[in-house]
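Of the protein chains in this complex, all but one are displayed in their positions.
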Amino acid sequence: MRREPNVSRVPVSVRRVPGTFYILIIMISLASITIPGFGTVSNLLNILLQGSFLAIVACGATLAIISSGIDLSVGTVLSLSGVVTGLALHAGIPIALAILSGVLTGLICGIITGSLVAFVGLEPFIATFGMMSMAQGLGLVLSNGASIPGFQESFRWFGEGVVWKVPVPLIIALVIVACIWWLLRHTRLGLYIYAIGGSEEVAGWSGIEVGRCKLALYSISGCLAGIAGVLLAARMNSGHPTVGVGWEMDAIASVVIGGTPLTGGRGGVIGTMVGVAIVSVLRNILNMLRLSSPWQITLIGAIVVIAIGLDILLRRWRLALEG
Amino acid sequence: MYQRSQQIQTLTHNEISKGVATEVFGGSGSRFLLLVGLIVVLSFIAPNFLSLNNFINVFRQASLLLIMSIGMTLVILTGRGGIDLSIGSVLALSSCMAASALKAGLPVTVSIIIGLSIGALCGLVNGALVTMVGLPAFIATFGMMQIARGAVLLYMKGAIIYGFSPAFRFIGAGHLFGLPMPVIVAGVLFAVFTFVLYRTPFGKEVYAIGANRIAAELSGVRVNRVLLTVYTISGAMAACAGLVYISRLNAAESVIGQLFELQAIAATVIGGTSFRGGEGGLIGTIAGALIITFLNNGMNLLGISSLWQLFVLGSVIVSGVTFDMYFWHRSR
Amino acid sequence: MGDGPLLKMVGITKEFPGVKALKGVDFELRAGEVHVLVGENGAGKSTLMKILSGVYRPDSGRILINGKEVQITSPRKAQESGIATIYQEFNLIPYLSIVQNIFLGRELMTNTAIPRMNYREMRVKAKELLDSLGIQISPDTLVKDLSMAQRQMIEVAKALSLEARILIMDEPTSALTSREIEHLFDIVRALKASGMGIIYISHRLEEIERIGDRVTVLRDGEVIGTKDVSGLSTEELITMMVGREIGDLFPRERVSKGEVALKVEHLSRRNVVKDVSLEVHYGEIVGLAGLVGSGRTELARLIFGADRFDHGEIVISGRRVKGDHNPSASVRSGLSFLPEDRKEQGLCLSLSVANNVILASLRRLFPHRITSPRREMNVTLDYVRKLRIAIPSPFRAVKSLSGGNQQKVVLAKWLCTQSKVFIFDEPTRGIDVAAKAEIHGLMNELAEQGAAILMISSELPEILGMSDRIYVMHEGRIVKEFTRDEATQEEILRYAMGGVGGAA
Partner (left out) sequence: SILAGKQYEIAFIVKSLTNPFWIDMKAGAESAAKDLNVKLQTMAPVKADNVEEQIRMIEDLIQRKIDAIVLAPADTKGIIPGIEKANQAGVPVVIVNTKAAGGKIVSFVGAENFDAATMIAERVVEKLNGKGKVVILEGVPAAQTAIDRKNGFLSVLKKYSGIEILASQTANFQRAEGMMVMENLLQRFPHIDAVLCANDEMALGALEAIDAAGRLKEMIVTGFDANRDAVVAVRDGRLFLTCDQNSAAQGSEGVRAAVRYLNGESVPARIVTKVILVDKTNVDSYLKKYGIK
């Protein structure tokens, strides 16, 4: 039930690789043996490219969940900022400004949810649920319910370009993940997010300005959703008002699969990346097997449950052995 | 004002009733004011809103959400990330199975029992994954959500079962004492579970587990058993909602119930039940479910364009609860 | 030292819904003094201190530091004004390490181009701090892995690291044993000598004369008086606190002991509990003494079924417990266990007093599975009166009670089960003298009625005063058994510290 005294150098909250990592390895090895075309470099890059967008969004979700909150709005904010970017580009605004407008859209959404959570004291679920509806609605209204297609090449580079064979979105995602990792591991804000997740009251008593931290973290989450939205628009060469439907679930699932509990206070972004990898690899495998969507749906559920269940049982078993 | 010297000796009947009432209504009483406010506003601006027919109509529409939210409220009350994402899929699975039982010519009662048992079974599996394997509720029920949905899609192969016997249709489309059956079903279930939650040891244990799981366990509460029961109830409620649903719709298909979990969670949380666990309760959930349904109804009546509807829904919920926090909870 | 007072609080009032916690309190602290604040449970001590540390805003009143009025609007402000606090309820975050907790809110940063947290330096400083407090734990240990006593010491370390001018200590010793208390007092004396002003809250009256310079008594939110410690007798102090004389603090009488109620043989778990055998008879109170971390709590948890044991056997009321030993089975077989950590393990803080009190007895009180508010209230009020729990209504959430009253609620919960065998882990932690006497009286009554009680306590006077027999634990083993007459404070300590027989 409690206490194995833990002696280690690194602050433990950020250190552990989740057990699901090994599940990921097993999944990948099995797939490369059995599925032709899976184990190729180009397919791995393909998976990484596909996972980049979710990875960016899931970083934000990780912050929210570590603080024992939640961010349901990431999916629709992503759609919204794609639409805004698209509109901006069509209006002939320079690319840099258009991108900025998309990212800012995300940031503003994040600031709104953040203020609602931090200063009004709304439950994160309600605030972000509201934002989820609002961003979706706004996206539909702005785009008039249709996609906004056709951008110039230089913009599309952000979604499709490669640098030394590495897709641009992947590079951006890696940079963002590294930043968030740094944030959680080495900055005050990061530590405070853990502290707030552990106990908001105690964090306040220790002189942490809880409200400002929450505002910051939801803003970051919104901003990341904005970035992902812009990149996705570039990749799809269109801003689509419903493209992000359901992404919040994928993001939250990745976070939880990665070992950050919904109750907050621990976990980290490395784990989340394992979660993102599991989700993306699983999708790729199922597509490669060309399974129809009902089977895909079923298997995603079953594999997630089995994988994490196994991880927990193995850990328990190991603990019993060590004892 | 209370003084140490006047140690409380006894409580009058009145004081007890008042105390119980505050306990039951908890922090969610003010959400009723929000609901009333919404109704008042809508009756001024929405044409044909303020009519008995429309209210019956809204209650009928809210009843499904309410039935599902009963289970969801119990689950969320148990705290520690307690959540049931699977209810939408379980609803689809159990009601499609019941429908195909009906089509196969089984009696109505048997089909209903089949449907309910499948729902309860799914819930039980959720509960077992949470308690025995120790999966986070999010993962366990996320898995069940996918598996049940996949199963029903595979089973139905995209087909739709259409046209039920009048006996079965009565549950969803019939009337009793001038009230639509769904409203009656929801009302009865609601009454039963409110009683269970506030007047049985089980209900107290649910709250205790939510408030502090370790303390509850050390007080001899059989935590796992209670959790199993709660998830089972949630599954059964989903099935129950599903049966009413297909009976009303006169058809069963595999895609029903998508995103219902989010609606049920929203109704629960807007009703004042907190993810922290042990706070809130069923009474608020009614307010939550009605707020959502009245909003949708009002927007249809107002003829708000589809594109704007989501935006309006989100902003009304956020500003409503904000208002509530400011003028009610802050002033205390 | 300084001329004017270091701190002055004038006319502080604070009202919670239904409770006037403070009614115009004046308080004064000089530099270089230890000012003890005493009073019954719920008198308003912690509230006053929380106002000083920025957790609550007062309804009215002024706070002056060095004669200058200050507005303490947040804990941060309090820290900036030089006030450090050791809260009564713990103020640590379980999943952060000791270092992170100690420096929370004031992390040291590197002066590199991109500053980041300087864990290396913080670790070194934390280590120094821990060493100076005599704590031998790695600073990277997670707080969740610490015992109550260890956490309490970390609290102290955290407050000290602030290097404040004013240090508030709200019951810092309630989970400590004498060795740590000695250590703490040495530190307090050193701080005092350096000119710090210390506000010290405690229910252990013997500590007052050992460490205090002045004492202020609070009752029902009002100051009864401030006195110099020298020349103040305990009786006088108690009368000021309670407004009346109290009975014998340790009213233990001998009763003839009955059958064996609880028997433990060769019980072991990992490295924490090693081959422990003991027995407790009906009608007997058995004390379990030992130093911090000696394994007493762990032993109790094993007996209760909260943790699994590796070897050994347990017999409760003649029945051997089997593999499926768990808390609910224990409760049903008539065993009660009052845990030491009321916040984490004892209470459902957001629930009402009534719901907490009846939680462990639901099956007994409502065999037909339908509860009755009237019955709940009557039962609850019974214990509220018996234990003198100060609450305006049993519907009040437990989290709004004072620390001592919360402890009484936990006690009430277990008394309500009407068990025959009790394990009390630090039962009077944070409880005022008057109430302590009453609780001891209740334990006596229980024993007279034939209950068996195993009492863990870090307060040696309590162990000596209440027990019929005493076991002493050291590093997971029972190293000595005393009868009531053989035992003395010195002897117990000697064994507890491993001075005899055990590996020292």
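For reference, chains read A, B and C in written order, and residue numbers begin at 1 within each chain.
The rule is simple: a contact is a pair of C-beta atoms (placed from the backbone, for glycine too) under 8 Å apart; a residue touches a chain by one contact, two chains touch by 3 or more.
In this text the structure is predicted, and so the values were computed from the model without any measurement.
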In the full complex, displayed partners of the excluded chain: A, B
Contact residue for the chain not shown (choose from B:39, B:85, B:153 or B:208): B:153
Residue numbers in chain B that touch the chain omitted from display: 47-49, 51, 53-54, 57, 60-61, 153, 157-160, 162-163, 173, 245, 248-251, 253-256, 296-297, 300-301, 303, 305-307, 309
For chain A, residues in touch with the removed chain: 35-38, 40, 42-43, 46, 49-50, 140, 143, 145-147, 149-150, 159-160, 232, 235-238, 240-243, 245-246, 283-284, 287-288, 290-294, 296-297, 300
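In the analysis below, only the chains that are shown with their structure count from here on.
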Distance between chain centroids, defined by C-alpha means - chain A, chain B (Å): 29
Chain centre separation (chain B, chain C; CA means) in Å: 42
Residues within chain C bordering two or more other chains: 306
Multi-chain contact residues (two or more partners), chain A: 1
Sites on chain B touched by chain C in the complex: 1-5, 7-11, 13, 15-17, 19-20, 22-23, 199-205, 207-208, 211-212, 214-222, 276, 278-279, 332
Complex contact set, residues of chain A against chain B: 1, 70, 116, 120-123, 125-127, 129-138, 140-141, 144-145, 249, 252-253, 256-257, 261-263, 293-302, 304-305, 308-309, 312-313, 316
Footprint of chain B on chain C - complex, ascending: 17-20, 40, 42, 219-220, 304, 306, 327-328, 330-332, 337, 339, 344-352, 355, 358-360, 362-363, 366, 369-374, 377, 381, 384-385, 388, 390-395, 413
